[in-house]
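One protein chain is absent from this view; the other protein chains keep their places.
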Amino acid sequence: MSLGRQQLLIGVILLALGLILPALLPEYFIYLFNLLMMYLILAIGLDIVMGWSGQFAFAHIAFYGIGIYGTALLHMRLGVPFIVGMPLAALLAALIGYLIAVPATKLRTVYLALSTFAFAQCAAWVFRTWESLTKGPDGLRMTPTNLFGFEIVNDSQAMPVIAVILALVIAATLNLLHSKLGRDFFAVRDNENVALASGVDVKATKVWALTISAFYAGVAGGVYTLFQSYINPDNIDVTLLVLILSMVVVGGSGSLAGVSIGVVVLGVLPEVLRAAPKGLLIWQEFVYGLILMLAIIFSPKGIWGLFSRAKGKS
Amino acid sequence: MSVLLSLKGVTMRFGGLVALNGLDLDIQAGSIHALIGPNGAGKSTLLNCLSRFFTPQEGSMSFKGESLLNLQAHEVVKVGISRTFQNIEQFAQLSVYENVLVGLSSKEERYNPFLPGRVRAHVQAQSAEHAQEILQELDLWAFRDQPAGSLDFGRQKMLDFARALASRPQLLLLDEPAAGLRNREIEFLDSFLRRLVKEQGMSILLIEHVMQLVMAIADEITVLNFGEKIAHGLPREVQSNPMVIEAYLGKEVEHA
Amino acid sequence: MGLFNLILQGIISGVVTGCVYALVALSLVIVYKSTDVVNFAGGELVMIGAYIGLLLLMWLDWPYVFIFLITPVFTYALGLVFSRFALEKINRKKTSSNTVLVSFVIATIALSDMLKGIVRVIPFTEEVRRLPPLFSGPPIFLGDLVIQPQDIVIVVVASIVMLMLWLLFGYTLVGKALRATSQNERAASLIGIPVKSVKSAIWGLSATVAGIAGLLLAPKLLMTPDMGNMVMLAFAAAIIGGFSSLPGCVVGGILLGIVQNMVGIFISPQAIAVTPFFVIMLVLLIRPQGFFDKTLAYKKV
Partner (left out) sequence: MNMKMKLFKGLLMAFAGVFSVLSSAQTPGVTDKEIVIGLFAPLSGPLVSYGIDPLNAAKMIYEDVNSKGGINGRKIRLVIEDDKCTGNDLLGVAKKLITVDNVFILHGGSCTAAIAAAQEYIQREKVPFVMLNAAGDNAVFPPTRYMFGSFQGTQRVYGSALSEFAIKSLKAKRIAIIVHDDDYGKANLAAAKAVITRLGGEVVAEEKIPPNISDITAPVLNLRASKPDAILSGAYPAPAVLLAQKYGEFGMTNIPLLQSTQGMPTPSVYAKNVGNPDALKNLYHTWSFTDIAKEDVRERMLAMYKKSNPDREPGPFMVTGVPSALAVIDTLQRLGRDLTREKFVDAMEKLNLNSDLMTGPLQFSATRRDALRTVEVVKFDGKTQKVMPDYYTWNGKDGN
């Protein structure tokens, strides 16, 4: 199947699900779908920088926060509609990502990891302390998103919109995957020296990876404003980063299918655990750590890696 | 014959260690120039200087009259210099085919990821053809969809070759291409390198310990020891140079 | 209390906490130097050290000094096990040096979750806990200034550990093996150094230092399963030292302890939380190789 058809098919399926499911399922499930779709956008963005390009960039949640606050504030303060505000906020995230990436990608791995992590913490601190803009620790109550004159007030209305955004994101990702830039990402990950000798501008490629991933995180932030009505800086923290990272690793980094599997598995797992005896819930954190550890030890390519290996043998 | 690459007084120090000391070297267009010398003589350092991984503290390096010092590492391949690596190194998780495509990429237009799929297909068609030629020539076409890391040692070295050749370089820098290869493979290398020079007019700078290959194909040989040039000339002349024998060949000959 | 004394008191207290940050920074740096792994579970090793100490104290009717001495044995074992059963297995499956580093870091993040999770399961840890100080007595007054005997003990113990690490790395055969392994693994194994065991030993050693830091920190910082978050301070300290210099870590840690207090006094206590991150970004921007190391932080090719 050609790339264009593949993209079209994914788009049609997602849009169809986005239109049909809200009519069939209780809002709770629609909320879960919305949440998972948002996680997927976040996870794909993180995978582009970590799984594709092999760069430790831990600033993802900061860009997600910029996407949320950017979209919400543009709408609330300046009346910018979502259709314009969300891309603007995502571009702002990408711009800041670029400014971070230029000095950070010169650094050795450990420094890249720490400087991006430090940046994320600084950003969280700014969200918390810049009260005149973000309302700080009180949290920001967001007015419902307006899309072409329709107010989006609940999950069912948000779902088709999010599905379309996700379809666009996936289509763009597939395009990127088959582009020279996409191939360069993998080349840089596998061997920087050989990449350099083959004419790949390694530094620029890394900067691109970080910038693009920041854009994705910004889009995810914009999506957040579609189906949530309140943001507190406390909710943008390392726990979320670790969750997204686990999704990427457990599902299978470096592949769209793997990341999707990871998002679904780890996103649905807590819902499955709801059925477990309440006293056992407290083991959750340990179990998550264990799953992550086992995945990275026994199948560095995640669940998808196991699957595709089995397929290769038969 | 004209001089393709010219080095003058190249000096490279690491802290207190002098890896290259005022080295002069000319490579003629359309020739195979071998660089030999004991381990630690500075051969690989020179290659890394040429591919701009290192910047020498002193000296000049000019390729076709242009200074290499103005280029960044990733730009070297665009002016026509390509290299292989001593240890097997490639993009282990990319397929064999993709490895060659990365090697080709300096010749491709920078692809705009926002173009629709069909336009890209056209851009890539020419690249694909060239990649196929190279892979077929080096007997790797059958493995094109395997991850590069899963090939055996000899084929990985060939793949490194294929990647370096993909950019159609004028000057090919080879860092011990024959190391670890079996005799049959070395014979293939011998004829293949000759063909590159004869049919495509390529020039080659060859670092090699396998003397049988060096002596067979080199037009000129330069011998390095402790970062300095101790001999230079035709294979026959170098072979009989007492300084070379003392520094390097003597042991090597006995060993062989 | 005059401004001068205010500053002086801030410095004294900063030096004490700084010593502990320095210890944790050392535990991070020795692992990084020899195995290239950024240990994001460093803080959790500190935390687990403190809780092991507390549990031993509750179960065993021993004098605290003994418990102080045997707790690091447990964290040593933990580091060893992690290195053997996680990192080595990952290393064996590696496809390239770049991706294996990402895997290592993810493994330490997983370890950090597991350690936090396992401590959380004990109902006892729901509440804030504290270990007794190694030594307690009436505070020493120097005019307006107050110095706790416990603080002196912290500085002394931390200094002893630092000194021992320095001697170990610089002047013993083990240290030479460690350094050789960290510089060139292949060469080290060629001359007969058991690289795998050395690496595990380094992880054990790092965890030991972290455990000691936990025991020292628990009376001062109090214990919650989340106390490992202080690791960011240690990262900042290590960065000041270029992530490779042991004396750099010590100076970095102490500097950070003092800077935190100065920020609290002169800028705002609210800014204390962001200080280590700001320091990390600042140092990396202006002097990424740190202030103690000549080798470059830029990737060598």
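Every chain is named by a letter (A, B and C) in the order it is written, and numbering of its residues begins at 1.
In this section, a residue touches a chain if its C-beta (ideal position, glycine included) is under 8 Å from a C-beta of that chain, and two chains touch if they have at least 3 such contacts.
Model, not experiment: these values are computed from the prediction.
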item: Where the missing chain makes contact, among the chains that are shown; value: A, C
item: Option touching the unshown chain, where C:L134, C:I193 or C:L221 are the choices; value: C:L221
item: Missing-chain contacts mapped onto chain A; value: 20, 23-24, 26-29, 31-32, 35, 128-129, 136-139, 141, 153-155, 228-232, 234-235, 239, 270, 274, 278, 281-285
item: Residues from chain C at the interface with the omitted partner, ascending; value: 1, 6, 9-10, 13-14, 17, 120, 123, 126-130, 132-133, 136, 139, 146, 148, 219, 221-222, 224-226, 229-230, 233, 257, 260-265, 268-270, 272-273
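In this section, only the chains that are shown with their structure count from here on.
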item: Whole-Å gap between the CA centroids of chain A and chain B; value: 42
item: Centre distance in Å when chain B and chain C are each reduced to the mean of their C-alpha atoms; value: 46
item: Centroid spacing, where centroids are CA-atom means, of chain A and chain C in whole angstrom; value: 32
item: Junction residues of chain C, two or more chains touched; value: 95-96, 99, 301
item: Residue list for chain B, restricted to those that touch at least two other chains; value: 53, 73, 92-93
item: Contact set on chain B toward chain A in their complex; value: 51, 53, 72-78, 82-83, 85, 89-94, 98, 101-103, 105-106, 108, 110-118, 120, 160, 163-164, 166-167
item: Chain B-facing residues of chain A, complex; value: 2-4, 7, 172, 175-176, 178-184, 186-187, 189-191, 193-202, 254
item: In the complex with chain A, residue positions of chain C that touch it; value: 32, 36, 38, 85-86, 89-90, 93, 95-96, 98-99, 101-103, 105-107, 109-118, 120-121, 232, 235, 239, 243, 270, 273-274, 276-278, 280-281, 284-285, 288, 297-299, 301
